[in-house]
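Quick one: structure below, then a few questions.
Heads up, one of the protein chains got dropped from this complex, but the rest are sitting where they should.
Presenting chain A:
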């Protein structure tokens, strides 16, 4: 049974390798990619069901028992994220089938996307902090290729920055892990948690935790996001959608994992710093989103704002706010995919992303307009869409913990989010229709199917929030009570 955890990692990996052999048969590649992602989704849904009814699944790779071997741990947080990540990648792929150029398709774009999914799923599932680094690298190497593929001038410029910043943060990651190993003598996360609790999180361990905060801040765009708007606007829209929906979210996940499982003993130091980092992230991100006039830049800054908002909930650290953060994280993966896919379609249609150069798309592509509009409402957190529930839970948790100032910042930045994406909507869909059939660069129709599916999901998640919450509450339970995680992995009953 525990072997079920390996499938979300090896199915995409094996498919990616098979695709290398059928480089020229694009149609077959597309079918295999869809099939493998569907299989991954199905298996991860079953895992969610199993974890919700039975227990946390732990796989000891090669039969080496924890804490000596490497384990994969499927708690609710991890398995839900695996399911959502695989689903969102499938949606981005459905959009990408038509809008990715043929040159890219022949240069291993699908294998790379699948390797990216492998890395993302592995990062969620692993229970070993060095192994987390390895899966991070798998994901990053695939993303280096995806960002540079095509070789346009802007892509090469941004990929150099992106590679540099990630090499630096990965080096810091290894250094932090080495310090942590030197201080505790273990790399298994459950074992680490136990030992840190035993030793008390004194100055040394708290310093190490700050090193991790810097690393994951760089990866997720928490305050250290200066690289993000450039890199996310360089690749073609489907790849940008994939990055926006997945990459920073893995960083967010690692922050959640390390600061709820490992370094939760000194919240007055670590979580306070994180709180103000999140607040600054929201403010600066919102200023960036409001001030730009290119679709890609506005959307990239929106990624940053939501990272700030999710980690604001994590920094508050009460059960309710963590609940809200996780809910909002899932919502954000879905809605960022939606807004990037529909926004990407607008860019495809006009052939440019400068807001001042187009207008009047609503008569030309009404369905796309409505999908984008729902995406706008979802980002802003309008009920009954899914963002609302998460936002309410985070803000309630924050207010009951007495974080009034940052809550106000959160609310103001949501308004600025709404303004920034409505600006895209108004400028691209309202006004005089300048275009007639046949003048567009691309039909933009391929965004409609994934867009519609995502809208349905966002509605379902908002309306069925009560039902979704039963699963999310299970994930939060492990976050507030790390002993559940430790017991599952080390199989010993803590007093």
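To be clear about the criterion, a contact is a pair of C-beta atoms (placed from the backbone, for glycine too) under 8 Å apart; a residue touches a chain by one contact, two chains touch by 3 or more; residues count from 1.
Rule of thumb we're sticking to: contacts and distances are computed from a predicted model.
For the omitted chain of this complex, the UniProt record lists the protein as "Na(+)/H(+) antiporter subunit B", which is one of "Xanthine dehydrogenase family protein molybdopterin-binding subunit", "Amino acid ABC transporter permease", "Na(+)/H(+) antiporter subunit B" or "Cytochrome bc1 complex cytochrome b subunit". Residue in contact with the omitted chain (choice from A:26, A:39 or A:61): A:61. If you put the hidden chain back, the residue from A:20, A:363 or A:434 that touches it is A:20.
Remark: the residues of chain A touching the chain excluded from display are 2-3, 6, 10, 13-14, 17-18, 20-21, 59-63.
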